[in-house]
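For this view, one protein chain was removed and the others were kept in their places.
The chains carry the letters A and B, assigned in the order they are written, with residues numbered from 1 in each.
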Amino acid sequence: MRWLRGGGISGFVVRRVLLGLLTLFLVSVVVFVATQALGDPARAILGRDATPERLTALQNQLNLDQSLVQQYLNWLGGLLHGDLGDSLAAQLPVSTLLHDRLINSAVLVFCAAVISIPLSIALGSYAALRREKPFDTISTNIMLLLAALPEFVVAVLLVILFATTVFTWLPAISAVPPGTHPWDDPKILILPTLTLILAVAPYVARIMRASMIEVLESDYVEMARLKGLPERTVLRRHALPNAIGPVFQVIAINLAYLAGGIVVVEYVFAYPGIGSALLDAVVNHDIPVVQALAMLIAGVYVVVNLLADVATILVTPRLRTRL
Amino acid sequence: MSQTEQAPALAEGVDTPTPPGRTSSLLARSLRLWRTRIGLLFVLILVVIAIIGPWIAPHGASEFVATPFSKPGQNGAGILGSDYIGQDVYSRFLYGGSSILLSATISTAIGMVLGIAIGLVAAYARNALDEVLMRAMDVIMAFPQILLALVAVSLIGAGWGIIIAAIALTTAPRVARVTRGAALPVVERDFVAATESMGLSRPRILTGELFPSILGPIMVEATLRLTYSIGVIAALAFLGLAPDPNGANWGSMIQQNQLALATQPWGALAPILAIALLTMGTGLIGDGIARTAAGIDRERGDE
Partner (left out) sequence: MSVQQQPTPAPAQPSVSVQDLQICTNSGVPVVTEVSFEISPGEVLGLVGESGSGKTTVGLSLLGHARRGLRIADGEISLDGENILDLGDEDLRRLRGSRASYVPQDPASSLNPALRISLQLREVLAAHGWGSRKERDARIAEMMREVALPDDPEFLRRYPHQLSGGQQQRIGLAMAFANRPRLIVLDEPTTGLDVTTQATVLTTVRELAALHGVAALYVSHDLAVVAALARRVAVMYAGRIVELGPAEDLFESAAHPYTRRLVGAIPRLTGGRSLVGIPGHAPSPGRRPPGCAFAPRCTLHIPQCDENVPALDTVRSGHRARCIRAQDVLRQARAKVGDPLDLIPADADSAALTLENVVAHYGPIEVLHSINLTLERHECLAIVGESGSGKTTTARSIAGLHRDWTGSIRLGDKELEASARARSTESRRQIQYIFQNPYGSLNPRKTIRETVGQPLSVFDIAKSRKADEMVQEMLEQVSLSASYANRYPDQLSGGERQRVAIARALISSPSILICDEVTSALDVSVQAAIVELLGQLQRELGLSMVFVTHNLPLVRSIAQNVAVLSDGDIVEYGATADVLADPQQPYTRELITNTPSLETATSEAMAKEA
């Protein structure tokens, strides 16, 4: 067990991964309890069509006669083997159903992240450098207002602005015909990605600005200037690396937030991803799909947080050497 | 003979800091900022609309007044036109705010109380209890707020109780994290140790010493949470998951009327503007409070 208590980065990573796994395990319990253990799933599925015979039949089909713990273990076992069960609505294995959709959503989130993260870091840093000058005041206020707006409001406003009423440059619907890929027609990606960027970037930019301001006022930055270092060096070598540490956690939280945000965005733009799949599953009481997607989205959060923690450690030598 | 700080009187007169009697509390001071006033104005307008709307609406929420998607004034439609099945947009707009506002406020309040309690206890405990509580919070936070609401709705069906519970449940851990973060530095301060040496009971320390010291961050967080709660609840309605899908609800209205955005935009635009104004208002208030608190800290010299 020495590697568990071991020092250095590897020891930390191991402990952190184990913690993440524990969290995932607890998350799976929560998902299971929320979907299968409370109330009667069979009744929920059948709704008004719940005659006693059909109830019993469905319960048998879903193995609901087994003990809760047994059901949970079955499900968990299936998950770990990649068997996500069968969709009740589509009579297909969940994995088949979700495969293409997962790729579609991943593309969307990837594009949004790859643009928004560097953009918000740059914006926040620049605003901090030009503190209280026009660029800063204007951009900070815009960020504030954008961050407050719910995503679907931003989405619909964008549609009004660019697709229907004001301009008609871009498609209002981003349907991806089955069998094709989102990148075959990049135009359809623009508005959904833009919505996601506008949902996340303002918040990260504000945090980056605050962190940068604090660093710029620190003693060691003042000292660097008093040593006669060129301003470029002061910013690049002294300010930025120290400012960015706290921002990793925020980026993680926001990436995870994106995972929830795609539900609304995919609905507005009719984009076939896991968000709209989740919505359909909810409406149809398609429990296996709901379970799988809930685990997936929560899993993304746990993984992203783990990466953020490791990244923070790498950037902060003080924490590193103490391990 | 020891000379006191008081005499010679001149010494005090020459350099007496701000006169006795505190300047007003954080809330009152933040109202001096323009942004807080504007934010408050936005919020008040919408709250007033939400409350007295039903009283001044010319038609009922489900009354048919004209052909679907008629422009304002056309075919007997009201000043904002008619919606997807011919109901009066203006009236439905007036009816549509109260449920969102009420449920958002209640769920935020519950979430805040829970979250503050957990955060304070965790911050003060600083031991295994802190770890356990924060792990539990992490587990709940792994679910984006809307996701948990969706899951709950999928199982039990859409009801205001369920929605409020889901939002409150997802609000609490986020508030707990912020509370704990704000309280941890205070816990280390000597004035808390002073009360510990007197033997002051733990609950009294939490409520009497810790909580008043973090009012600033708490208030800012409250406005932030309220903003998100409104957003999620409106989003749920937009997705068709409001308890009464055909009832007048700003979120549902947007979804119902978005098809006609090109020709009769008001059906969707009015509620969109209302929600936008409301959330921007709460956001501005929160920012105003945050800036005032930062200003006060600077004044104090933050030693």
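Here is the rule we use: contacts are C-beta pairs under 8 Å (C-beta built on N, C-alpha and C of every residue); 3 or more make two chains touch, one makes a residue touch a chain.
Since we're looking at a predicted model, the values are computed, not measured.
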Only one of B:Asp88, B:Asp138 or B:Glu209 touches the unshown chain, namely B:Glu209
Touch assignment to the omitted chain, from B:Ile85, B:Ala194, B:Ala262 or B:Ala294, lands on B:Ala194
Absent-chain interface residues of chain B come out as 2-8, 10-12, 14-15, 17-18, 20-22, 189-191, 193-200, 209, 212-213, 299-301, 303
In the full complex, chain A touches the hidden chain through residues 217-220, 222-231, 233, 237-238, 241-242, 315-318, 321
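Here is the rule we go by: only the chains that are shown with their structure count from here on.
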Averaging C-alpha coordinates per chain, one finds the centres of chain A and chain B separated by a number of Å equal to 23
Touching chain A in the complex, chain B uses residues 135, 138-148, 150-157, 227, 230-232, 234-235, 238-241, 251, 254, 258, 261-262, 265, 268-269, 272, 275-276, 279-280, 282-284, 287
Chain B partner, complex, touching residues on chain A are 19, 22-23, 26-27, 30-31, 34-35, 38-39, 41, 44, 144-145, 147-153, 156-157, 159-160, 164-165, 256-257, 259-261, 263-264, 267, 278-279, 281-283, 285, 287, 290, 294, 297-299, 301-302, 305
